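In this view, the complex is presented without one of its protein chains, the others remaining in place.
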Amino acid sequence: MLHLLEPSRSSATQQRAGTRSIINVAGRVAIGGRSIAIIAGPCSVEGRDMLLDSARAVRDAGAVMLRGGAYKPRTSPYSFRGLGEEALDILADAREATGLPVVTEILDPRQLERIESVADVLQVGARNMQNFALLSEVGKSRKPVLLKRGLSATMDELLLAAEYVLAAGNPNVILCERGIRTFETATRNTLDVAAVPVLKSRTHLPVIVDPSHAGGHWELVEPLALAAIAAGADGLIVEVHPNPSGALSDGEQSLTPARFARLVERCGAVATAIGRQVAVPKSGAAATASVVRAPNGAKSAVKSGAKSGVRLGAKAGVIGAAPASVVRDASRSVEEPWPA
Amino acid sequence: MLHLLEPSRSSATQQRAGTRSIINVAGRVAIGGRSIAIIAGPCSVEGRDMLLDSARAVRDAGAVMLRGGAYKPRTSPYSFRGLGEEALDILADAREATGLPVVTEILDPRQLERIESVADVLQVGARNMQNFALLSEVGKSRKPVLLKRGLSATMDELLLAAEYVLAAGNPNVILCERGIRTFETATRNTLDVAAVPVLKSRTHLPVIVDPSHAGGHWELVEPLALAAIAAGADGLIVEVHPNPSGALSDGEQSLTPARFARLVERCGAVATAIGRQVAVPKSGAAATASVVRAPNGAKSAVKSGAKSGVRLGAKAGVIGAAPASVVRDASRSVEEPWPA
Amino acid sequence: MLHLLEPSRSSATQQRAGTRSIINVAGRVAIGGRSIAIIAGPCSVEGRDMLLDSARAVRDAGAVMLRGGAYKPRTSPYSFRGLGEEALDILADAREATGLPVVTEILDPRQLERIESVADVLQVGARNMQNFALLSEVGKSRKPVLLKRGLSATMDELLLAAEYVLAAGNPNVILCERGIRTFETATRNTLDVAAVPVLKSRTHLPVIVDPSHAGGHWELVEPLALAAIAAGADGLIVEVHPNPSGALSDGEQSLTPARFARLVERCGAVATAIGRQVAVPKSGAAATASVVRAPNGAKSAVKSGAKSGVRLGAKAGVIGAAPASVVRDASRSVEEPWPA
Partner (left out) sequence: MLHLLEPSRSSATQQRAGTRSIINVAGRVAIGGRSIAIIAGPCSVEGRDMLLDSARAVRDAGAVMLRGGAYKPRTSPYSFRGLGEEALDILADAREATGLPVVTEILDPRQLERIESVADVLQVGARNMQNFALLSEVGKSRKPVLLKRGLSATMDELLLAAEYVLAAGNPNVILCERGIRTFETATRNTLDVAAVPVLKSRTHLPVIVDPSHAGGHWELVEPLALAAIAAGADGLIVEVHPNPSGALSDGEQSLTPARFARLVERCGAVATAIGRQVAVPKSGAAATASVVRAPNGAKSAVKSGAKSGVRLGAKAGVIGAAPASVVRDASRSVEEPWPA
């Protein structure tokens, strides 16, 4: 365990640093334990066939969750901004067809209800890392949040952004390093691989890496993915496209399914070398989104917490209220991933 | 006129680079012409007396617009986040009492209606520069938008963020350089003073500077303000607090009213040296927000368009539709016709 | 006077922060007083006629010192690396012909004797700011040193680099802000204009600005120069070339003599606005380099100090030994007593 940095304050993200929370995604994927979760899929949902093909391909290659953008944040208003509502329906179908839980990005607090009805994990993108209205809104959700580090956000700021979500009542945050902006122009961003061990020394939350946006070029995805795992990442989120050269966005950095399959295999070897393993997909259909919240009305994605009826997470304004049941899961399960 | 950079595309912000749009604020302040507009006030509205005192002090010292935060974006959820609704009421009173138009920050698209009812200018902060949902929302407003450059946004990205607003129908955008994030820690941010001439070479929109956030220390505010004006800035937005050491936020970088008065005077001297002048406040009560859209339709970008039924600015998706009426309004501008 | 930052240690550069040393260059130019010194000339010495033309042109336009590179640090070994020895002879001739003192860059400690025989000021470039062997070597010289901030050097590091020179016995250091490296690519570097007031609050040494390298484009030189002066710079170093489009290096950022003349005039107006003035060239031939050191064998470039027999500057290893006589000399400075 690392003790690199003093926690800057008593906070829900930083207390219990060194212990590990495991985030339960739809009863099918555990993020933060010994197993490394690989999430994959296209940058954007470009159509039904394309997405279903992608979903099956990444599942067959070893992904345990599907990514795909319905609403795309684009630097220019004239770029392709996603299929929106239609894409959500397609994602739901892909989820049904493959059993893979789905992560998709939310851009606007007013989209929460609709996106939450489909997504298993809500992604808050790098450009919205300090969109505090959005953070507070997803903090009211019971779905886990994948929070990407801002382009020039310090690790402190990333943790404080996560704190907004926890403070609003949602303890299930997955941090994501995706490259920072530096003077170097040879790569799209600069993967700050040290963020993995530093963040893990400061928070109990899991930390994953996006090697696709970090490097910005498909040839860099594999070496960066391997580096991330060697440094201790709890998962990867990788752009895969059936036909990268025809992609509507991020084709340059997307892997073909074949290259992705090779990446999963090599990641497995490195994971083994450091005493971990790459998570394998569960067979059978995914729990539906509603089931996640179902059993006894507790709102948490964390079943044990739900069972105990304990209200999870830090309440807004209650500094340092610990996501206790999540932590408890962690203590039970570092060596034994939880949906196992 | 500068021709530094190729416009990256035919766009509403970048076409007519070299010509200057003048933004009409509440029929009282013109931003973008020969006169330099100085906006001042406290970081946050902390209470009624404090704000009214501040408003009178900055007006007497030469400010032509009042700034004050009702909703504050704070890195930590546990910092003071503003008085919210109550602050909006206080701002309206200060506007009434001093005749100064008001600029305040919007954080959430759902706040638009309420904030618009009070504010003369809607501020989009640095952390929301790529909050595309918010940009599109303020693009539907008839109020001018003060758009701050993101902490690590390139000038290109700032222009494309402005493009979101213009593309949604609002041609009245004021760009604001407020310092960028670099490796240097001696200052809060690094004022990129070159952004002023570079942006002015690429867009017709006015460019102002925030020397308070750039430097992060009150002793730097005056030299940075003078530098901004010397470099061609069309205005300043400055934090002034009646009692900086007791401020709830940003006290370190706030000027006292006396120091602000000295700053205005020195800015006037530098403005004269480069053939411009510091704008002087109009006497008489401010037009109310509704009046702005009223009298004879001449001066407001909003109103002339509204009356004629012509949809102003670039329509979403209509690349390069010029904010023609703004440019036309500009030529008949409130303070003075600038190239008259 | 600014009190921004705690001096990090008792040191020769940082003690007496707030007082101002004036550096005497060849008995002809004072840098650090009320007058602002403008240094100009081509990036490289490309030939005799070219340099003499440039020297006369910049003198006639108002420069008080000539710049010109004999040895050029180039990123690629295959770029033009300067005329070397031959250029030094040409610089000596230009000095003779125009009376302008000369500043030129030293790249290698082994060049000191030869360059010192011609140059009135030794320039240490940005890429060598932490070349400690070179800093120690120029610290043994009696000629003033123009020390450029490194591309990613903090202000602290710049002051510590200056400390190497002072610690080696040479108190005559002129600091130069020339733009830092950031993520922004619209300009060659990012002029950190706040470095001027911050450095002046921390050291007694003069601070000048290089607007040519900062912006990287001739159209930015004037606005950046004006900004630098408004922020308190004690001088400028500007690239001027008789025919920029044919320059062997840095043509893009070089001014024509006509544009430079306009820049000097506008700088004069801004200087007046802030209570300073642009230095005017002395008439008559320059003191020769040897005269500077001559009278009674004292090694200081500052004659009055030399006369008094006071050993100038901090001795190597004597931490905090003040360059006392420089400060005293400053009060009797060549151009004018500065706080007189």
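Each chain gets a letter, A, B and C, in the order it is written, and its residues are counted from 1.
Basically, contacts are C-beta pairs under 8 Å (C-beta built on N, C-alpha and C of every residue); 3 or more make two chains touch, one makes a residue touch a chain.
Just so we're clear, the structure is a prediction, and the values are computed from it rather than from any experiment.
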| item | value |
| --- | --- |
| Touch criterion as defined above, residue of A:A228, A:A247, A:A261 or A:V278 at the omitted chain | A:A228 |
| Sole residue of A:A40, A:A161, A:I180 or A:L236 that reaches the chain not shown, by the stated touch rule | A:I180 |
| Contact set of chain B toward the excluded chain (per top definition) | 152, 181-183, 185 |
| Where the unshown chain meets chain C, residue by residue | 9, 11, 73-78, 107-110, 127-128, 130-134, 136, 151-152, 157, 160, 163-164, 167-168, 181, 319 |
| Those residues of chain A which, in the complete complex, touch the missing chain | 2-5, 152, 154-156, 180, 182-187, 190-198, 201, 214-215, 217, 219-220, 223-224, 226-232, 266, 269-270, 272-274 |
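In this text, only the chains that are shown with their structure count from here on.
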| item | value |
| --- | --- |
| Homomeric contact chain A-chain B: same or different residue positions, threshold half | same |
| Rigid-body rotation angle, chain C and chain B, from Cα fit (steps of 5°) | 180 |
| Inter-chain centre distance, chain A versus chain C - centres from mean C-alpha coordinates, in Å | 53 |
| Centroid distance [mean C-alpha coordinates] between chain B and chain A, Å | 37 |
| Junction residues of chain C - those touching two or more other chains | 152, 182-183, 185 |
